[in-house]
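Only a single protein chain was left out; the remaining protein chains are all shown in position.
Moving on, here comes chain A:
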């Protein structure tokens, strides 16, 4: 009785997502094949010989821009609109600029020497950051010791150890 009920289920119903779990592999395959058949039958194509694409040496161009070397359409003269004047130079010398750039490299804002000098001092400051507090103090002590050797100890020594002062009776 149960088997009869199963056969009565329509194909469309069996194809639904929630029915797929319960299906056995054979019926699944059968359904897939049928589906493929339907797709291939529905697919149609033109029954004509392939068009031979002939490569041509002529390009059609609808724009005057590529024929005549036209300049950019915004202009400003004698400093009326400085923004546009800057843009004009930029737009109208695009091809020239590329050549120039190849010849001499962009002028750097900071010269190499200055950069090296800055780094020299930077190494110390940044290096300090990565040291532990104790090491930092050692470094500082060394510096101050040098100062001490120079002569009078003018600075009230911060590092005078705070000691317990015995109250006087």
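Remarks
Here is the rule we go by: a contact is a pair of C-beta atoms (placed from the backbone, for glycine too) under 8 Å apart; a residue touches a chain by one contact, two chains touch by 3 or more; residues count from 1.
To be clear about the criterion, contacts and distances are computed from a predicted model.
Within the choices "proteasome endopeptidase complex", "Type II inositol 1,4,5-trisphosphate 5-phosphatase", "Exosome complex component RRP40" or "Mitochondrial inner membrane protease subunit 1-like", the name that UniProt assigns to the complex's undisplayed chain is "Exosome complex component RRP40". Among A:29, A:66 or A:137, the one in contact with the hidden chain is A:66. The omitted chain makes contact with just one of the residues A:13, A:75 or A:126: A:75.
In the full complex, chain A contacts the hidden chain through residues 54-81, 84, 87, 91-92.
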